[in-house]
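A selection of the complex's chains, in situ.
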């Protein structure tokens, strides 16, 4: 099985025969299904599917397979994508002062655990702020910001995004709130890590809020960015136990571990086409 | 070591010498410290301590030990209690329709895991609603309630509490909100289980709220009841992973397991004098 | 969707076209796929699938659907089953002195969480040993055993199993080791709960072994019974954190919670046809 697998994801209104139509089409196209998962949202009537397959002898090229699938997709009114597992996504990472998530993503990228191309690393802090980190040749962009230049800086950021054209933008503890306009432009392709177990402790200084409230577990949440701050569709969450002895600083320290693993998992799920948006929620086909 | 241990808990303003004074006093009183935990809240300047000890030859009676400790407690301005581990707390359990927490508490009481006396079981539903449960001789009180009789029913409940005089009241999925007045009367001796990971999803139907929001973990919270609904000091919390496939009914089912174990842990911690109130938070000396 | 769903599980040698053949067959049989999961074991070349579907207008009866699927199953050399989600499995529970798992299974059966018929409860202890438990009309059989009558008692047990003819036998802390012969007869339909995180601490008194070794987590394991003691295919496991303070008795107490939830999950997975044997391992299609 030397040829890389191909991942098909789709969503549409549910109706009988979708699975049969898709699997018969793939079989007739000389493709072999390796894995398939589906979800039928009975509340909304929407249907979601992820199929992994590979090409057998006599199968068309990838482009040919896409062209061949289009009519079927149209018949069912599907939103869909078909992508080789080896077609790496281009990722742009944004970071501010705290670089634990960036360091972790870099490490996982280097080991091949995150199969992505690092299209750019962007920060409102200069390169020297991350001097101990090896960016492995990824281009770095310094976009400084002050209270007065927030608008201009975001304009620069948007121009850079258009230029770099990343498939995914990761806010790896980027402490600048994106405007509604930019958030809207990045719908479904921008993941943020929030340092609380949402919907608890929205907004600023969540660890201090958690300490104040006296909770016994703290958490982190990776979600797609929307114009509604801290309300975007959740991709992944996790928590850890704390005690009354933990100061806000202890929570910040313990939280770093939660944040980096939650963000890494969310990025990995996205890169493997395992996440499909379902309104304000997500369908996550885990492995 | 046949004689049961004695548990001393105390809190006061922090100042040097408290530990030395307490441990020297116990030593001079022919008592041997078996375990001791302390917490110094540097934000508020308050000090908390839990000491487990037993009497050696020549020690005074328990009453004598209490009398002997009083002057020291007064000197440091301590709030304190000294109780034999065998002096069982009297517990009143309130329950509505869902009896999974009640069933669990009854089982743990029967096995001796929860060392308490069941002073009363109270419900707005009749005894027949729990016909499959063996109350083990605990008195049952049916206090029916309608929208119109809420005030009277709570009056009856308060009279019953005064009569039964429980050390602890447990709201084991008792779906009636206590009035501010009654909540105030029960400060520090009434534990509720809320079926969400507070502060997320306060109020009614938290599992439906969680499903609506698309969170990836659900939880439960055991807290002391205060007049501020769902804002009381948290004793214990826990969570479990869910997925997009889970319907609100699935969350209710999975939540039952979380609720019963969180409530059981909280009750156990309280019964063992491991929880001390610290303003709107708790100090929990775990084992 | 008033008609209950039907669950198809199958396993066979992997080859292209299985998914297409199955889904096309169901579509042509006027059935609609609600959920489907599959697993391709590339090490062994075996393929596993679980499909949930319901009948649309014009579909054959369940018996007809089974007859219609048989030729396809034969063509691919499938081991398979097709069962209505409403066709309840008959379950026999075996228990010795410790009844926490039995009490938990009974509670979940009563609430409908475990969709099964209780065909029999069997113990080497008399009914009075469980006097506080409501068996809900399930027949109880007392099969006392001594060191000298072990062989005869197992003979009686086997006769009872043949008579009751349960679909599943659950060893809910049944402290008698089944003989190789009986284990072989129950292959794939007998689940045991072992009170350790296997493969650690096989054999007797695992909590004492765990305490002796000084581990920081303890666990429980639900597995199918085979003639190789504590080596059967694992269905489910879980763990909890402990500390140096925990005595063996504390581990037994904490372990009860792990055991009952691990066993309940395993039974539920089995009842919902989510577990397929794969040699000495299991494929578990979780929800």
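Labels A, B and C are assigned to the chains in the order they are written; within every chain, residues are numbered from 1.
Throughout what follows, a residue touches a chain if its C-beta (ideal position, glycine included) is under 8 Å from a C-beta of that chain, and two chains touch if they have at least 3 such contacts.
Computed from a prediction, not measured in an experiment: that's the story for all the values here.
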item	value
Number of identical chains forming the whole complex, with 3 shown	4
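Simple rule for what comes next: only the chains that are shown with their structure count from here on.
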item	value
Interface residue overlap between copies chain A and chain B, same or different (over half shared)	same
Turning angle required so that chain B lies on chain C, C-alpha fit (0 to 180°, nearest 5)	180
Centre-of-Cα separation between chain C and chain B, whole angstrom	36
Multi-chain contact residues (two or more partners), chain A	39, 42
Contact footprint of chain A on chain C as seen in their complex	1, 16-17, 19-21, 23-24, 26-27, 32-40, 42, 56
Parts of chain A lying in touch with chain B, wherever the complex brings them together	39, 41-42, 197-201, 213-217, 219, 233-239, 243-245, 247, 278, 280-284, 286
Chain C residues within the chain B interface of the complex	100, 103, 107, 110-111, 113, 132-134, 136, 243, 245-246, 250, 253, 256-257, 261, 287
